[in-house]
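Only a single protein chain was left out; the remaining protein chains are all shown in position.
Think of it as A and B in the order they're written, each chain with its own count starting at 1.
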Amino acid sequence: MYRYDEFDARFVRERVAQFRDQVARRLDGSLTEDEFKPLRLKNGVYLQLHAYMLRIAIPYGTLSARQLRQLALIGEKYDRGYGHFTTRTNMQFNWPRLRDVPEILDLLADVEMHCIQTSGNCIRNVTADHFAGVAADEVEDPRPTAELIRQWSSLHPEFDYLPRKFKIAVTGSPQDRAVTKAHDIGLRILRNAKGEIGYEVMVGGGLGRTPMIAKTIRAFLPKAELLAYLEAVLRVYNLEGRRDNKYKARVKILVHEIGAEKFTQLVEDEYARLDGPSIVADPQEVARIAAYFAPPAYEKLPLRSTGFDAAKTQNRAFATWASVNLFPHKLTGYAAATISLKNIGEAPGDVTSAQMRVLADLAEKYSFDELRITHAQNVVLPHVKQDDLFAVWQALVAADLASANAGLITDIIACPGLDYCSLATARSIPIAQALAQRFADQERQIEIGELNIKISGCINACAHHHVGHIGILGLEKSGKESYQITLGGDATLNAAIGERLGPGLDAEDVPDTIERIVEVYLQHRKAGEPFIDAVRRLGLEPFKAVVQETLHAPA
Amino acid sequence: MTAAKRPPLPVILLANDLLDGEVVFWTGRVWSDRPQEALIARDEAGAALLEAAAAEALAQNKVVDAYLVDVALDGEGRAVPRHYREKIKTEGPSVRRDLGKQAGQSNLVPTGH
Partner (left out) sequence: MPLLDRNGAKKDVWIISDDGSADADHILVSVAHLKQALSGNGRGRRIGVAIANTVKLAELEPHLSEIDLVSIAFPSHGDGRGFSIAKQLRHAGFKGTLRASGPLIADQFAFALACGFDEIEVSSAHAARQPIEQWLKAASSISQTYQRGFGAHNILDARRAARATGK
């Protein structure tokens, strides 16, 4: 993991002092709410429905035990004993007081954390593949790149007042687990014919009101040129992006309106004008950062662990969990374990302070002091010896963290929705809860197989409902909550935007409708055919009929 | 806010406390974190007074996001917002009945006023 040096440490401390001063100037009237709002947002402070909300950056989803324990403490001391992991792998606290935020920031700085740019019209927290350093198909670990961008984008003098928020994601694998094509900039690390490392640069993806898949503007950018090229892209966006309409201000609209070709031309012109070498990080700096992500001191282990095999035969529940929640590690004898925060009937992504401490202990004891947060709002222990998996699982069971549903239908992604969020048009958590309850049966979940449901409480699409196999969007219709269902979205390399199945449904009708959709799939699927493939083959018609049935069913 | 843009009567005035974030209601005298203490305006003149109170509190940097909410009166004459959003805002998360005003919690630090 990256560790702060003296420069990073001072930078973050100074930002805390700056925020403290900004709060004081808001209170004495030097700053109006209009002026203060972007300042607090850029430090992760929202005003939500019931209270302020604080969003803490977890850069590229990587956490140490010490950091997670600090979050647990903050949750207890300044919040109400729990936190929420978001789809951008950050942590949100729902109940802090503005007056306490500077103190919280100090506690975060103590463990090399901050809230810088977790909101606002600036470059947001950079995300990466949650199996970075673990996946066998990786060309290069994306985290050093993400860390370089994190530093470069922090308080960037030129790009702190962009037309709109700007999100960057990095993946190091051909199998995109970071949803890069739904980002303002997606970077895919690859090798060219000469074997050199570089990036495919994709721009203009995004969800929200106008979902778009990013277009490639550079098929291969040499690794060393990254920061200069990003500066060119951001400058073009800062100058040309629309500022007349907040819903048209994302870079995806600019790329769409002027065309990817013209946009590419503008970027390349600007890039040609720049003095690249004066902007980019020198190779020693890149190497300095990369060194922090060197593989941990793995043991040389046999291919199979007899202890692991025996535990599976002896304990069915463990065997189920292991078959669903493990991801293959590039090293023999290890596994990456997904810890689901999707217990049936609970709010997706919520975790109590007590649970955070359990997770921290497990990371320290069994996973080289490392945890990952996923965009599916789960936690990963990235490097667990297979020999240790049973012990890990037992500890998870005791902490109510052993749901065996990673990637299954009850592993629902949901934003906070109207239960917390002031922008929401409808609630999303109760829908997630009702669906999880409907599909609670473990065997049935496994029979249905990989299927992701994503629920957003408004058109901002924080839960990425457009790219859910089944997407649910909560809206308001004649003074009531109404839910629109989309089908066929895909967040992987074959990124696709789901299509609407019909008019909005009442909350009570959502579980029946989803169940019928799943039944249509089960009836028509070929052997081993996943849900999303079946939807592609069958088209929307058989599923649309289901929504019509619901709408016309006698009350 | 002009009268034309006002929500239908009766209305109450709510806001968030600037320092603590808690949802607060104008009682006619102070800002209270208890919805049952909200002053209910039943006519245009009353609503105009609420608007004046909102403007003043905003100017004094006491509260943010102040606005009028249309309410219905329950059996005991207490104001209940008509819209589901404002109802959740005055109660707390519907998925966590153990949190927020509905559970008797408040973030308001009394010395802040």
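Some points to look at:
Definition applied: a residue touches a chain if its C-beta (ideal position, glycine included) is under 8 Å from a C-beta of that chain, and two chains touch if they have at least 3 such contacts.
Remember, it's a predicted structure, so these values are computed and weren't measured experimentally.
Seen in the complete assembly, the chain not on display touches A.
Note on the undisplayed chain: of the listed residues A:209, A:243, A:256 or A:365, the one touching it is A:243.
Within the set A:15, A:124, A:252 or A:357, the residue that contacts the chain not displayed is A:15. The residue from A:273, A:300, A:316 or A:552 that touches the chain not shown here is A:273. Contacts to the hidden chain, counted on chain A, fall at residues 5, 7-8, 10-11, 14-15, 17-18, 21-22, 25, 29-32, 35, 38-39, 121, 151-152, 154-162, 227, 235, 238-239, 243, 273-275, 278-282, 284-285, 288.
Rule of thumb we're sticking to: only the chains that are shown with their structure count from here on.
The distance from the centre of chain A to the centre of chain B, with each centre set as the mean of the Cα atoms, comes to 35 Å.
Listing the residues of chain B that touch chain A in their complex gives 16, 18-23, 58, 61, 64-65, 83-85, 88-89, 92-96, 99-101, 105, 107, 109, 112.
Those residues of chain A lying in contact with chain B across their complex are 26-29, 33, 47-52, 80, 95-99, 347, 418-420, 424, 427, 429-430, 433, 479-481.
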